[in-house]
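After this line comes chain A, so read on.
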Amino acid sequence: MSTYAYYPGCSLHGTAKEYDRSARLVCQALGLELREVEDWNCCGASSAHMVSRWLALSLPARNLQLVEKMGLETMTVPCAACYARLKDVSCELKDPEVRDKIGRVLGGQVTGRVTVEPLVGTLTTQEILDKAAGMIKKPLAGLKVATYYGCLLTRPPKVAQFDVPENPQSMDRLLRVLGSEVVEWYFKTECCGASLPVARTDIVLDLSRKLLTAAKKAGAEAIVTACPMCHSNLDSRQGEIRGRYGDDFKMPIFFFTELLGLALGYPARELLIANHLTDALSLLQGRGLA
Partner candidate 1 sequence: MSVLKFASTDQPGRNGLLALVKAKTGQDVLACYQCGKCSAGCPLSSAMDLAPHQVLRAVQLGQRDLVFQSSAIWLCVTCQTCYTRCPQEVDLPRVMDALRSQALQEKIRPAERTVKVFHDVFLGLVERFGRLYEVGLIGGYNLLARQPLASADLGLPMLTRGKLELIPRRVKDQEQIKAIFKRAAELELEEITGQSVAAAPPASVPS
Partner candidate 2 sequence: MTSEFEPRIVGFLCNWCSYAGADLAGTSRTSYAPNIRIIRVPCSGRVDPLFIAKAFQEGADGVMVLGCHPGDCHYVEGNYHARRRFAVMHRLLDYLGVDKGRVMLEWVSASEGARFARVVNEFTDRVRQLGPAKRPVHSFQVAGNR
């Protein structure tokens, strides 16, 4: 059994609880032990780097330090935004001068030897795909999905070092294994507006609407994400988009772990799929998946 340090991040303890729940369940089922980083703190996400570079580096670095203390080598991160920050720091720590300065801010050294990977990477290795294929209880029955990776999983490629920057395939491969049909669309890494929804709702509605329109046009019945921010923007804003533009998408937005969980036989209720703001259960029920 492989053991990973698990960094849920703030969203997975709040608006994206279903991501946390489903991630833990599927990892357990697939024989991956997740050990939550003890006393982890917010990575600073979309705000710290806006005001201070050293804060932006040090907040995530503290978490790497904690993992080093736990004696683990690899940390898996479900949230794409947290992944971007943590991975960025793990790259920056290679520079001894930066490492020293971060050590000063933290009040203790951090080596940066911990490998940071996104959960979607952890769960889409060939080994895991093969394993999952053998464990499927409920194939996704041709569910037509559009995979949406968002900005931060693959970008910038020099830092993220995950998948192909302009046309990533990891989730596509997983979902095909699970029996769904992955539609061809071209907005896999287009931005949804990220952290702007609170301050500039108008922009996020516009960007999210473009994504939803494109997915629908491509024939998708649902969008699959690996980022709580993307999920939140696409899932919770459909009402407002209807209010402003009149488009009623009714497009369910899933975390990839939820669909993986369903295929492995977990009931929708246990995966907290009912938490979504845009109804996802009806679609699943129609396919006998919930």
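Per the selection procedure, all candidates are chains of the complex that A comes from, given by their letters.
Keep in mind that, in the parts below, a contact is a pair of C-beta atoms (placed from the backbone, for glycine too) under 8 Å apart; a residue touches a chain by one contact, two chains touch by 3 or more; residues count from 1.
Worth saying up front: this structure is predicted, and the values here are computed from it rather than measured.
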Chain A: touching candidate in this complex (1 or 2): 1
Of chain A, residues touching candidate 1 in the complex: 10-11, 13-17, 39-42, 44-56, 58-59, 62, 84, 101, 104-107, 151-152, 155-157, 165, 189-191, 193-201, 203, 207, 236, 239-240, 272, 274-277
